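Provided herewith is a single structure, encoded as structure tokens, for subsequent inquiry.
One chain of protein is taken out of this complex; the other chains stay put.
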Amino acid sequence: MNPVRYGMIGGGQGAFIGGVHRTAAAIAGNWRLVAGAFSSTPAKAKASGAEIGVDPARTYGSWAEMLEREAALPPEIRIEAVSIVTPNHMHAPPAVAAMEAGFDVIIDKPLADSLANAQAIAGAAARTGRRIGVTHTYTGYPLVKQARRLVASGDFGKVRRVAVKYTQDWLSRASDLAGNKQAEWRTDPARSGDAGAFGDIGTHAANLVEFITGQRIASICAELTMLGGRRIDDDGAALLRLSGGGRGTLTASQVCVGDINDLAISVYCDEAGLHWRQQEPNTLRVGYRDRPDEIWHAGANRAYLAGDILAIQRTPGGHPEGYLEAFANIYAAFGNAIRGEDAAGDEPGFATMDDAIAGMNFIRASLESSRGGAVWVDL
Amino acid sequence: MNPVRYGMIGGGQGAFIGGVHRTAAAIAGNWRLVAGAFSSTPAKAKASGAEIGVDPARTYGSWAEMLEREAALPPEIRIEAVSIVTPNHMHAPPAVAAMEAGFDVIIDKPLADSLANAQAIAGAAARTGRRIGVTHTYTGYPLVKQARRLVASGDFGKVRRVAVKYTQDWLSRASDLAGNKQAEWRTDPARSGDAGAFGDIGTHAANLVEFITGQRIASICAELTMLGGRRIDDDGAALLRLSGGGRGTLTASQVCVGDINDLAISVYCDEAGLHWRQQEPNTLRVGYRDRPDEIWHAGANRAYLAGDILAIQRTPGGHPEGYLEAFANIYAAFGNAIRGEDAAGDEPGFATMDDAIAGMNFIRASLESSRGGAVWVDL
Amino acid sequence: MNPVRYGMIGGGQGAFIGGVHRTAAAIAGNWRLVAGAFSSTPAKAKASGAEIGVDPARTYGSWAEMLEREAALPPEIRIEAVSIVTPNHMHAPPAVAAMEAGFDVIIDKPLADSLANAQAIAGAAARTGRRIGVTHTYTGYPLVKQARRLVASGDFGKVRRVAVKYTQDWLSRASDLAGNKQAEWRTDPARSGDAGAFGDIGTHAANLVEFITGQRIASICAELTMLGGRRIDDDGAALLRLSGGGRGTLTASQVCVGDINDLAISVYCDEAGLHWRQQEPNTLRVGYRDRPDEIWHAGANRAYLAGDILAIQRTPGGHPEGYLEAFANIYAAFGNAIRGEDAAGDEPGFATMDDAIAGMNFIRASLESSRGGAVWVDL
Partner (left out) sequence: MNPVRYGMIGGGQGAFIGGVHRTAAAIAGNWRLVAGAFSSTPAKAKASGAEIGVDPARTYGSWAEMLEREAALPPEIRIEAVSIVTPNHMHAPPAVAAMEAGFDVIIDKPLADSLANAQAIAGAAARTGRRIGVTHTYTGYPLVKQARRLVASGDFGKVRRVAVKYTQDWLSRASDLAGNKQAEWRTDPARSGDAGAFGDIGTHAANLVEFITGQRIASICAELTMLGGRRIDDDGAALLRLSGGGRGTLTASQVCVGDINDLAISVYCDEAGLHWRQQEPNTLRVGYRDRPDEIWHAGANRAYLAGDILAIQRTPGGHPEGYLEAFANIYAAFGNAIRGEDAAGDEPGFATMDDAIAGMNFIRASLESSRGGAVWVDL
């Protein structure tokens, strides 16, 4: 299959997530990076492009320039899609423009810095008919997909309770904001949006709940806090009510010392409990009452996994695949979708507009709840 | 040291926790069971006494009879203390009467079936000057004591966030209430009090938070639920605010399938996170940001543990001590206290009246919060 | 049931394993300690008896005196059994004498300090018809029994390979022998026998292999070593051939730093692998090829465990039982056997003479193999 030619917006020197996207695309194998607007500083954009190995002629000084000049290239040469890896406040403008220029868009989460801007993106997608995929990385893990499948099967009954946490410690000290490019924009409401931890990682946690349960978060009672002197939340917890009637708890924090990047979820159904933790992503524990727990293993040769989940794995069981491979699965699925090949399973393999809008709504409701003194707010 | 002579109230045939108390006392070694009112049914009381091996002459048909007749025996013969292991609604009457008859009291948690009855017990303790100890089992584990010590040292800074869960699955099916003596009384508000899971195990979770952090829960926002047809909660979760300013989450459930008896707590301080789980009680994980995590091991020869914590352990490291030994540590400490030998550490080794009243207050506030629609209630 | 009256030989002040036996007997509940010869030093014997709470009139200055004077008491008063917890070289004399005096014997492992002395004990047992039980502690764990049951069922096919290790670090430094009563006798061939680690803990490992597989170790190729200046092995490893044709590895060490008391075994059969580790004794992992692994949990309410294994547990699942409870299970079973009540399962619940002789043979062959340069020796 012919790889999808893409241009990247953002992701130049000093960035983090851009490199992850590029590696993920390389692992996926069905993408080729051929253009880039890697920085809003033209000199830095050029230098980044050289470092990354993109043709200087297609390393642009701005995303607007890239969109315009690529659109003018012959169809078999020009980019087909853009990958947007800028800070949140710079999501909507290039996303809308790219779709209007005829390109599909793959974009990091959260979708935007505000619900309104997210809706602008969704509007452009609807208007232009372009495809858009959001990289909620963790749904790219094979065993997360298998967990969803197990819940969806109905064999375990209804979802009663979920417990999800996404905790980190990289902002645990007051001094962490100084001199760290990542910290600076992620804690600046002008660039990150009004939410901090709840926007950056709480949305991942919420998305994981919705992905595995197949339900939406219907109401939330959240209390967000932050270390002295900060402007947006770096820590918080919430009670959840799910659309299907189950209950839940969600914690997101950037100041939980010793928790490196601890995303973990438990989903309790009438007849089983499912447990997955991102730091050991290749096992899924399923607990029962009348028989031993099960440990499901990832691996391209674990025949008890669903066929389409087996198919996205690159190595036999016991050769751990990790974060980059999960990310690659999302790129692979979106690339396939662009080529007209939909995912074999029950979900597209990447987060959709609906999922991403739900994430923005989650941010909106969390902030509203917390500002009201941790009261219940519907999504 | 001369063992403390005690009589047991409750704990006859078909009971669960009474046998645990007796074994704990036997392991502790400083107690001797010499009398009992094991059942409110005299025949069953007698049969239980015979089975347990108590002198028939001191196996009584009621606790009132036991208190009266034991008080009439010579001081060097008669019981010195009673152990109360009845359902919650039968805690206050014998506890008050026993103290008034001059006996110290060790009693299972929660202290009573209502805050009012708990306060009656506290009043009797204050009035009579008798000792009373409450068996919040989990604080008897050596590494829970060590966790408290580490937090109290101040080396890790202030407590920021706690996450505690106590989840079980033994009531996960509607049919579980039928024909199970334990289930029957624990789900009957007339015997258990108005709280179900939050009273039975939520109080343990709350106590563990307060024990390790050295703080009280100041406010709570709780939502309790129950399977159709039940009268008291079998599941719930809460947001917490601690007296020292930290935040927390607490989940207690008897319907989380696959969670056998899963009590687990994380306490995040400014500079470390502490993690303990009852099902693997002999390790304590301490996570840091700038250096490797630590795994602390229990064991009488782990010289890095505090001296008085080393001293309560019965075996060298790697010979797992469990639930019965933790329980025995509480009996040992209370027995020592009766003998005038206070615990060497910073806490008495058993839950005090204050702790137990705090637990009852936790129940009261949880119910009030949930009935109000999961609103914040102060304790 | 009337408890078995017993006297203890050894286990006075400064001893370790004696206290474990007494606590185990107390937990078992079907034993009563009524006499003792706790030390070969009469004054220490007396002081120990007082501390332990044995009637001074039945606290004897020597085991010979105890056997003689107890035998002279009325049958309903005198001891029925002795518990021998002395260093290895003091096993055979009291064991033989006790059986000849008409008492049953429960005795710590290894059975004796030499194969010849072990055979003398076996001879006395055969001659007198007295019962003798050996405390191979780890076979008292419920999930070890369940593992044996699973292998014996034949559902998993034949045993292919076993891997067992029992590693400690308490003798890891040259200086560890000085001033440590336990270390002194356990590293002194005159008291411990010719084997060190292989005798003290290697026998436990070997016994566990034989217990779970239902096979004997048929041949061994072992290399034992020791730190400079020591007289008997503190470390070693071996290749094994089992009587049923399977192969195995066994490691026993007292100098593996960081391994506190790490007994772990894997048994691979044609269709499953079973894994148990003493430091987390309440789970048993069973690995399969075509379906998820299973985690079996201990607990009196885990209905998937065999009925007689459920029955020996004291608490519902998730309330961890540990080393003392495993030890208590052995006492309980031997006490029941004395009362004529054999274990319900497929094994007596304690190690028999045959098992113990196999253990001595294991020691003999290991030493012979190692002395020959790690050559194969049949057992």
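The chains carry the letters A, B and C, assigned in the order they are written, with residues numbered from 1 in each.
Quick note on the criterion: a contact is a pair of C-beta atoms (placed from the backbone, for glycine too) under 8 Å apart; a residue touches a chain by one contact, two chains touch by 3 or more.
In this text, all values refer to a predicted model and were calculated from it rather than measured experimentally.
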Worksheet item: Which listed residue (A:174, A:190 or A:260) would be found touching the missing chain in the intact complex?
Response: A:260
Worksheet item: Looking at the whole complex, which of C:269, C:284, C:312 or C:358 touches the chain that is not displayed?
Response: C:269
Fill in: Touching residue (missing chain; options A:94, A:140, A:281 or A:335)
A:281
Response to the item:
Given A:123, A:245 or A:316, the residue that touches the chain left out of view is A:316
Worksheet item: Which is it among B:50, B:116, B:174 or B:295 that touches the chain not included here?
Response: B:295
Fill in: Interface residues of chain C (partner: the chain not displayed)
160-161, 163, 165, 169, 172, 221, 223, 225, 235-239, 247-249, 251, 253, 255-259, 268-273, 286-289, 293, 373-376
Worksheet item: For chain A, which residues touch the unseen chain?
Response: 3, 16, 19-20, 23, 26-27, 29, 53, 168, 170, 259-262, 278-282, 297, 299, 301-302, 314-325
Worksheet item: For chain B, which residues lie in contact with the unshown chain of the complex?
Response: 285-286, 290-297, 303-304
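Here is the rule we go by: only the chains that are shown with their structure count from here on.
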Worksheet item: Which chain has its C-alpha centre farthest away from the C-alpha centre of chain B?
Response: A
Worksheet, complete the sentence: Rounded to the nearest Å, the gap separating the Cα centres of chain A and chain B is 43
Worksheet item: Per the centroid of Cα atoms for each chain, what is the distance between chain A and chain C, given in Å?
Response: 55
Response to the item:
Residue numbers in chain A touching two or more further chains are 286, 293
